[in-house]
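The complex is shown incomplete by one protein chain, all other protein chains being positioned as in the whole.
Up next, chain A:
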Amino acid sequence: MSDEEEDFDKEEFVTLISSDGFKFIISKEIAEVSGTLRNMLGTSFQEAESNRITLHEIDGVLMEKIIQYLHYNFQYKDQVDVPEFDIPTEMALELLVAADFLDV
């Protein structure tokens, strides 16, 4: 019974681990906004089995912002009046590189 529950949880959620060891547990649906994560989770890689993805090039602060964006994208897709997504200027370039990697 508890095993089944665990399986259920695994189906729904993904753990993203940043380079400095922060864990972010988000729903799979939201993680799949990112093309890279979607591909990772859709294959027979180890990541798809364990639903844990370690992203060595992205630190916690950056990861938090990216996850904010994933939620933002998920919430507002197919809508007309979308509020702007706020990014601190100093983060822009790092975020761009990370976004490039994650394909978002």
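Please note the rule applied: a contact is a pair of C-beta atoms (placed from the backbone, for glycine too) under 8 Å apart; a residue touches a chain by one contact, two chains touch by 3 or more; residues count from 1.
Here is the rule we go by: contacts and distances are computed from a predicted model.
The listed options are "Large ribosomal subunit protein bL19m", "BA75_02337T0", "GPI transamidase component GPI16" or "dolichyl-diphosphooligosaccharide--protein glycotransferase", and the UniProt record of the chain not shown names that protein "BA75_02337T0".
Although one chain is not displayed, its contacts with chain A can still be listed: residues 66, 69, 72-73, 76-82, 84-85, 87, 89, 92-93, 95-97, 99-100, 102, 104.
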